[in-house]
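In this view, the complex is presented without one of its protein chains, the others remaining in place.
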Amino acid sequence: MIAKTPPMGWNSWDCYGAAVTEDIVRQNAEFMAKHLKQYGWEYIVVDIQWYEPKAVTHVYNPFTELCMDAYSRLIPDENRFPSSAGGKGFAPLAEYVHGLGLKFGIHIMRGIPRQAVHQNTGILGTDKTAREIAKTASICRWNTDMYGVDPEKEGAEAYYNSIFELYAAWGVDFIKCDDICRELPHEEAELVMLSNALKGCGRDMVLSLSPGPALLEKAELYKQVSNMWRITDDFWDQWELLYAMFERAEKWCTHSGPGHWPDADMLPIGPINQVWSKENRTKFTKEEQITMLTLWSIFRSPLMLGGELTGFDAFTLALVTNEAVLAMHQMARHAHQVWRRVIGGSEYILWTAVCAEGGQYAAVFNVGDHNGTIEIQLRDLEIEHASTAMELWSGEESTIDSSLTVSLNAHGAKAYQIR
Amino acid sequence: MIAKTPPMGWNSWDCYGAAVTEDIVRQNAEFMAKHLKQYGWEYIVVDIQWYEPKAVTHVYNPFTELCMDAYSRLIPDENRFPSSAGGKGFAPLAEYVHGLGLKFGIHIMRGIPRQAVHQNTGILGTDKTAREIAKTASICRWNTDMYGVDPEKEGAEAYYNSIFELYAAWGVDFIKCDDICRELPHEEAELVMLSNALKGCGRDMVLSLSPGPALLEKAELYKQVSNMWRITDDFWDQWELLYAMFERAEKWCTHSGPGHWPDADMLPIGPINQVWSKENRTKFTKEEQITMLTLWSIFRSPLMLGGELTGFDAFTLALVTNEAVLAMHQMARHAHQVWRRVIGGSEYILWTAVCAEGGQYAAVFNVGDHNGTIEIQLRDLEIEHASTAMELWSGEESTIDSSLTVSLNAHGAKAYQIR
Amino acid sequence: MIAKTPPMGWNSWDCYGAAVTEDIVRQNAEFMAKHLKQYGWEYIVVDIQWYEPKAVTHVYNPFTELCMDAYSRLIPDENRFPSSAGGKGFAPLAEYVHGLGLKFGIHIMRGIPRQAVHQNTGILGTDKTAREIAKTASICRWNTDMYGVDPEKEGAEAYYNSIFELYAAWGVDFIKCDDICRELPHEEAELVMLSNALKGCGRDMVLSLSPGPALLEKAELYKQVSNMWRITDDFWDQWELLYAMFERAEKWCTHSGPGHWPDADMLPIGPINQVWSKENRTKFTKEEQITMLTLWSIFRSPLMLGGELTGFDAFTLALVTNEAVLAMHQMARHAHQVWRRVIGGSEYILWTAVCAEGGQYAAVFNVGDHNGTIEIQLRDLEIEHASTAMELWSGEESTIDSSLTVSLNAHGAKAYQIR
Partner (left out) sequence: MIAKTPPMGWNSWDCYGAAVTEDIVRQNAEFMAKHLKQYGWEYIVVDIQWYEPKAVTHVYNPFTELCMDAYSRLIPDENRFPSSAGGKGFAPLAEYVHGLGLKFGIHIMRGIPRQAVHQNTGILGTDKTAREIAKTASICRWNTDMYGVDPEKEGAEAYYNSIFELYAAWGVDFIKCDDICRELPHEEAELVMLSNALKGCGRDMVLSLSPGPALLEKAELYKQVSNMWRITDDFWDQWELLYAMFERAEKWCTHSGPGHWPDADMLPIGPINQVWSKENRTKFTKEEQITMLTLWSIFRSPLMLGGELTGFDAFTLALVTNEAVLAMHQMARHAHQVWRRVIGGSEYILWTAVCAEGGQYAAVFNVGDHNGTIEIQLRDLEIEHASTAMELWSGEESTIDSSLTVSLNAHGAKAYQIR
């Protein structure tokens, strides 16, 4: 089964935008293999525009020429990904990543390259052309690379089959498909066609849908066609976005489960935005990073690291290798918010989940702007007798009778395993 | 703690509308004490307009005279409730119910009687009058008995204190307050004032809010001011209403817990609508009744019987005394929908919950119009190894490897405890 | 034909709120007869709550007792209207006003008194009672005197017939009916019933509907059931309200005509709000008053004076007795806005209308905050050759070739007759 637990890995976007190179991918893969793999981290994902020779930051060059094969399929730029030279595509890089004991993923855009449509190039396995399968008024609102593909047109299925066959041949394990997640219901038929092509390509690949916010009323569809889907637009290191994630997680929590994970987006920690300046680091405070990891873990979002791994400091490394917290990410079941209240001038949120190996998790967040101490009633967690609790970040154990006293700095969080 | 588990009882509305009498209340209380009490059923609730001498059905007489004391407080009509004669109110009836080992509840309407306002009668404990505390444009849309009370007005608090003091003196254990649950945010201040008056009256009383649909964005408020709140408008014995309850339950399930229960409304089973004809019985099929009890139980709605208990047939009695199902109602935790899918021409819904004593519940519903057999994957329930399952309605035990085969008639349900 | 031109008169509300008395009515009628009648002013209208003994300002006493006859019909308070003593109602006052050569009007509220409903009094010409015809959930949002009448109920028609027969017997010429104009479509049937009762009462009465804003999509209905209808909520002496009237007038201008007039509300000029302080005067500047009269006149709104006539100063008297402007009010046809533009830092509006006796009107408004001078092109008025223009307020004549140069202070206006 694919994505039986929420995928964990690294993605190039937060740090390198559209401009990641093979060297960077390799160094992050090596770091992961050495320092993170044993904690469950495994995916290495090359984000958007690996086919764009001139990409240098997060900003897209409009209408620019893209690297493409004779069948209207985008291929890696050889200058950025030298091992792809000679028509090898991502096969050598995937092989390298596999050799490290990790898995390899790539980003794609829904649709077919506009340049294929205007040059009217062919499609593998059909006599139809790119121009004949493009959907006339379907474009991405924020990038000019592609036209949508019209599922009604003969040749459309051949095109989607042809690209996933190529990715399977390369050895790809993870597809992050963009410009599709929130484009419902108008592009729903294209999503289903794409998902079917992926499932039929002969290789297991995780399918991750972007960008959010996903539509709650389409939850059952996302579950059936994909493995993870973004519940938010791009998430960055701003408190307002983290604050807003609590409400998103509350709405989506009942839709989590093996093979299907609502996705709160990458973790912008450590060195990020390196294409703009090597000095850039996450703007989240340590408290906020703990809050983020706690929420992502109890909610069971996929965990994709956004920062340059080789620049992780001790705090960041500890943050992503806390075994108790990662165990909660693996073993939480039926997670949900218990309440959200203003108490003594700050705002607090309580989440709980069952632990698959017995006992119960509780996570408490202070999302207000004042430090404070509150009492968590065991009966709010439906626990009826005295218990012991371990705080996951600190490892501190305590005995609790009917309530648990929790001190939290503003924007801080604690997580407990209660037995 | 009040309402630590979802309240269970009997309510007069489905069967007697606005016209229930003391004799009827007594006979249902006696039946409950004898046949149902041992299964957890305990509340006997007198629904709307016990103060209306001319009430004969579910239809309200507009602008009619109501029984009222000198302090603008409604009191039982002595003809309908003879034991209330001499100013005793519901005290004798409550005492009788308590003597049977049960609890006693009444229905009230938000506000103050219009006749008090137009007669300008006094309010206990203040020199203000009914006219001075009424909120000018606040009326109920479906009943002409009351005006809202304006929390801004001096005397408003005294009025609400005075009515709950009276109910406490009578020995009331349960208040179903109407014309309030969906009247937010415009009547929110009145709800808070009413809740505070109830909490301060010196007697524990469950507070139940009607009518629905409650507002999801006010979930935290309902939790803090009341013990149960209606998530739907009046529920009756129509499949469409039962079908729609699945979506309501899905949305509200994370807001359930000790002391605060989303309420799917009374169970219209057995003889109902007796004020219209003694021949009337629930129009739900047996399958549908099992579906209803299964959903209410795993979702943990309060369970209030709507039919005339003394006319319950063997099927109905068995339906409400199934110990395994009622145990699920007591012990389910973190219940939520897993998926909802069209399979083989019918529509199926899967719910799960953790059992407080270990193991897991699963409930499967066929809400489509065709009989069918489906496979439930254990991994959808996040159960990873072979298990045993007991079907709660039949008691049948089975061993399951990786999936459970379930045959369900259209509109039918099964529930399992899996270990 | 009733209201062949837009009605002109005086109304007690702006100055006396709910508290006008017979003496005040008489002194205003006398003033009008002596100083204004010759200019076309003719209606004297007693506004809301002439049946309320305790009214002292614009604020309504909630749920208070009202003067009412045995047939559930409101009658004047004898202390406020002494000539009504002995059951004479408004007949003596109407007769007095008629004797001055003027017409007499009263305000009514849609519906039947709540006190009649709660006392269950009778209705003339039927054995039905007030309680039996009241519409249960139909109340006014801002006044507690009445319940709506349910046109479906037997006796409803008899009630409306009975009140208009009474008003006809009193000699009433003008009915301003409140709580009805914007209460569509939900109270549309009651409006039609009321209009039919008025038309069938045997006496010509203008029917004026309040409060606004009227619904543009119901324009044809208003035309057929009434003679004037409010296009705005209460209008007072605030520039923002006057500014907003231009857009309302633009939308409604094509619905004006003999017998049916969109109504921009009373003119709050001279001494107003006298029930609060004898010092109160309109807060509109002279420029703004000229702007208001110019717009009301070219748009052909009814003109109802809101101030105490006996306190009008020379400016105010001149304002309402300018024969050229009042001629435009009588003779404008097909009036409409030509354009609305920001020019040189201020905002200007141009209206035009045809004159029934030949030539064309143009009105220019500076609704911005800066004095300025603009050129009005004759071709914008579809005038193609040199013309002469008379400014209506000043009487100045000029010759114009292809454009007219107009200097306007901020909030000021000029009006021209062009031949």
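Should a chain be cited, it is by its letter among A, B and C, assigned in written order, with residues numbered from 1 in that chain.
The rule is simple: a residue touches a chain if its C-beta (ideal position, glycine included) is under 8 Å from a C-beta of that chain, and two chains touch if they have at least 3 such contacts.
Here the structure is a predicted model, which means the values were calculated and not measured.
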item	value
Displayed chains contacted by the hidden chain, counting the whole assembly	A, C
Chain not shown: contacting residue from A:54, A:88 or A:131	A:131
Contact partner of the left-out chain, one of A:3, A:45 or A:117	A:117
Candidate in contact with the missing chain, chosen from C:101, C:185 or C:257	C:257
Candidates C:182, C:199 or C:223 - the one touching the absent chain	C:223
From C:210, C:337 or C:417, residue that would touch the chain that is not displayed	C:337
Residues of subunit A in contact with the chain not shown	62-63, 114-115, 117-118, 120, 131, 134, 136-137, 139-144
Subunit C, residues in touch with the chain not shown (by the definition above)	1, 4, 220, 223-224, 250, 253-254, 257-259, 333-334, 336-341, 352-354, 356, 379-380, 382
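Operating definition for what follows: only the chains that are shown with their structure count from here on.
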item	value
Longest centre-to-centre distance from subunit B, chain (CA-based)	C
Chain centre separation in whole Å, for subunit B relative to subunit A (CA means)	43
Separation of subunit A from subunit C, taking each centre as the mean of its C-alpha atoms, in whole Å	65
Junction residues of subunit A - those touching two or more other chains	none
